[in-house]
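With one protein chain withheld, the remaining protein chains of the complex are depicted in position.
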Amino acid sequence: MSKLTLSKALNEGLRRALEADPKVMIMGEDVGKLGGVFRVTDGLQKDFGEHRVVDTPLAESGIIGTAIGLALRGYRPVCEIQFDGFVFPATDQIISQLAKMRYRSRGKISLPVVIRIPCGGGIGAVEHHSESPEAYFTHAAGLRVVACADAADAYSMIQLAIASDDPVIFFEPKRRYWDKGEVDTTAPLDSAQPLDRARVVLAGTDVTLLSYGPLVRTCVEAAMAVARERSVEVIDLRSLSPLDMATIGESVRRTGRCVVAHEAPVYSGLGAEIAARVTEACFYHLEAPVLRVGGFATPYPPSRLEEHYLPDLDRILDGVDRAFSY
Amino acid sequence: MSKLTLSKALNEGLRRALEADPKVMIMGEDVGKLGGVFRVTDGLQKDFGEHRVVDTPLAESGIIGTAIGLALRGYRPVCEIQFDGFVFPATDQIISQLAKMRYRSRGKISLPVVIRIPCGGGIGAVEHHSESPEAYFTHAAGLRVVACADAADAYSMIQLAIASDDPVIFFEPKRRYWDKGEVDTTAPLDSAQPLDRARVVLAGTDVTLLSYGPLVRTCVEAAMAVARERSVEVIDLRSLSPLDMATIGESVRRTGRCVVAHEAPVYSGLGAEIAARVTEACFYHLEAPVLRVGGFATPYPPSRLEEHYLPDLDRILDGVDRAFSY
Amino acid sequence: MTETGLIQLLTPEGERVDNPAYPLDEAADIKGMYRDMVLVRRIDTEAIALQRHGELGLWASLLGQEAAQIGSGRALTPKDMAFPSYREHGVAWCRGLDPLRLLELFRGVSNGSWDPEEHKFHLYTIVIGDQTLHATGYAMGIQRDAAEDEAVIVYFGDGATSQGDVSEAFAWASVFNAPVVFFCQNNQWAISAPQDRQSRVPLYQRASGFGFPGVRVDGNDVLACHAVTRRALQAAREGQGPTLIEAYTYRMGAHTTTDDPTRYRLASDVEVWRLRDPIERVRSYLARSGQADSTFFAAIDAEANELGERIREGCRTLPDPAPLELFDHVYAGGSAILDDERERYAAYLESFEQTDTALEEAGL
Partner (left out) sequence: MTETGLIQLLTPEGERVDNPAYPLDEAADIKGMYRDMVLVRRIDTEAIALQRHGELGLWASLLGQEAAQIGSGRALTPKDMAFPSYREHGVAWCRGLDPLRLLELFRGVSNGSWDPEEHKFHLYTIVIGDQTLHATGYAMGIQRDAAEDEAVIVYFGDGATSQGDVSEAFAWASVFNAPVVFFCQNNQWAISAPQDRQSRVPLYQRASGFGFPGVRVDGNDVLACHAVTRRALQAAREGQGPTLIEAYTYRMGAHTTTDDPTRYRLASDVEVWRLRDPIERVRSYLARSGQADSTFFAAIDAEANELGERIREGCRTLPDPAPLELFDHVYAGGSAILDDERERYAAYLESFEQTDTALEEAGL
């Protein structure tokens, strides 16, 4: 066990993957010599060489498009998109090519490409550096979309993502990069929780609070803050597509109330899918509608307004309270 | 009144808009000399010239990016994306630029750009020619997303979209292009139903059936098929973002049951937003969860399977039946 | 746009001309190329007819582009990898793909059911330009494998050159010196857009701005296409990086079977190009130079007839996929969400069967 930041845990996970399989590669803007703007790939080029850790030209479609070609050749590229807001030039390669290739080829082609995306706000950044674009990808069948929330999970999730034969969009909560946690780097990977399973972070009985990525910690803090009045079960979804409905449904059927929190705009966000699905699966158990706490139907605001835009402990608790007002 | 196909109604609407405002332009691949692969822009270049109806290079990002520039210069470009599956190269320009410019500039910039997208399946086409990408755009604040369903509405909606100072993603149901309907081309535009309002197509009392685009007709047919047993209210949403919750909520509160049908995959699709929002707004009125009928969580299949993929009359009625099983 | 600088080894009249930079490969099997061209043209003719008869949803004709495709396709070694667009039926032929695999796609039975690695021929790519990056990435893989006897070729059209992805592929291939040949069939049309809507200078020049060589070849001259491609592939294998080949040709048919080219181009323009037919010139050359006689030509025509019949028959009997195949091959690792959808849909389908059986049993 060692105490690592989330960033370092990812770094260690990537290192493990590079060591374990010579076909694993890392590619992206500034991932090599600089080690990435968040240092997630720090030192990897030095140790594994320029052929395996590739500083690419500045072109996101190029990164994903060539990664697809490398995967066709048997490689397992792990691509970094420098910030959430810069994934969009790669949308076509991701949605029309990466997601569909297995289906198109009737299973003859696997594209084990991982796309790492630092995501979310709360760091006082300029435009396009604080977005939460997960819902754009959860709608695309063929992609796995996952989000890590803490160091220990990040360490194993990144390795599981790389080991997966499916393309994986891997969201990293950038404002949690420097949060520390105990990471067992000696545990075998197959003891880790599978990539497509949600995780009950805090058991509870009165209401189910669902989240992922940066807000998991906020949700736990919120739950603790009201622990004396209410027993809040906090679930870290981990897998955003496909959703682990078994875990979610079991919880909501028990608690009868459900709140989903994410940073992305509520409108047409992932919370919508969760709410719709949970309602269908747990209709007779629900005491209140599934409520959503999230970003507003506006573009991400200038950073001096982000504290208002982002769900914080109070807004999450407000959502929980509303769930009890029915 | 004249009987026009939906394609011709759009053509007439575009012609009106070109006549009414010299700043209106049409641009896209093959929209000029050829008149578009669906002939929606037929004859317009001949009548309005190459400066106003522009055959562009083959580059979707280029189409939207230059349309933004033209709009900054005071023009009102109406862009055609040839098929639904080819909008993705333009995602970055649409989501990071077009949608946000008004917000970024604190209202100083308007970008009255319309993006016409023939959408949906059912025509036996090859890959990428049958998709329903609306949910990728409804999540982006700043965009209006609308879909027309019949000739009369298409005629006025396209003009309203062009007159709007907001950017509009305008979906056209390609398999309905040759459906005919009565169109009153003499009616003044301001008598038309506003762009952001839903429309009750068929009044009913037992269940609310929501849809848009190509499935509106299927829904009406479904409702009529069971008219003797059930009174189904069919609503054409028209505006997918923002949703007209006033009209929808009023109906669902009356009927107590709601089914949403669209061609796009159910998972993370627009139906999710509708279900989540309707459930919150009408919780105490709902006898059953809002049910969704739509495409599966797979890529669009080869055309010989599309009859299974696309919701048809039977699958929609199956959804309606399920709503009564609660 | 001028046609100067066009590399040619065989004139439209079928006369051999020499080009010191591109000596004819002694081993080049000209008769074999002739045969290939005749056969793929037959595939094309049959497919168009099948589409007319409702057996295919669509067909993209290669008419007029046989030399570009067979010349370049024949220049590939079995180890080289090819990335097609959607019109490369001739290249598919050279890679040993059964034409029925292509018909499946245009019939809507599959989206490409061949094994790309087995044939060293990737799936057709319909989104314009996307495959150029895949090819470049694949070539970067070859570099990492230090596989010095392999190269990649990627096919795309004149229209595709405007797509950002194609330029990105040029930039990457150049920066990484990747062993990839960019083979642009400039058939002068992107549906209704003439070539000057994509560039105001000849397309092969695009490469120089990215720092690698571009060459323009007579795309209706199978020998020239073969020689130029062979050389570019060899350069790639030898570590000299990418080349852009612009095969200057003409789309003799409609863009696809749903297109009506009379709306945007003159029949007389097409006529000019009919005189440059890629098959005719080889035929004259072979006949005039005494390398082939009427027996040879007759044998090939007979072979084409047989092939045509096989295709007609084969196409009509291509089985439709079973409904539940809809749900296969989305995820390697499976998805509970999708399993649920499959199960529900299976039950739904079964409910009809049950109704049907019940009705039947009731004698209705």
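Order of writing sets the chain letters: A, B and C. Residues in each chain are counted from 1.
Here, a contact is a pair of C-beta atoms (placed from the backbone, for glycine too) under 8 Å apart; a residue touches a chain by one contact, two chains touch by 3 or more.
A quick note: this is a predicted structure, and the numbers were derived from the prediction, not measured.
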Chains in view that touch the one left out, judged over the entire complex: A, B, C
Per the touch definition above, residue among B:S110, B:T185 or B:S231 touching the missing chain: B:S110
Selected from C:Q8, C:S162 or C:T256 as touching the chain missing from the view: C:S162
Sole contact to the chain not displayed, among B:E127, B:D179, B:D244 or B:D312: B:D244
Touching residues on chain B - with respect to the absent chain: 25, 51, 56-57, 59, 61-62, 64-75, 89, 92-93, 96-97, 101-110, 141-142, 144, 164-166, 195-196, 241-246
Touch residues of chain A, complete complex, unshown partner: 29-30, 32-35, 37, 55-59, 61-62, 85-86, 88-89, 124-129, 266-267, 296-299, 301-306, 308-309, 314-315, 318
Residue numbers in chain C that touch the chain omitted from display: 161-165, 167-168, 171-172, 174-175, 177, 196-201, 205-211, 214
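We take it that only the chains that are shown with their structure count from here on.
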Chain closest to the assembly centre - both centres taken as Cα means: B
Approximate Å spacing (C-alpha centroids) for the pair chain A, chain B: 31
Rounded Å distance, chain B centre to chain C centre (Cα mean): 35
Contacts with 2+ other chains: residues of chain A: 61, 89, 92, 96, 103-104, 141-142, 241-242
Sites on chain C at which at least two other chains make contact: 110-111, 127, 164-165, 330, 335, 337-338
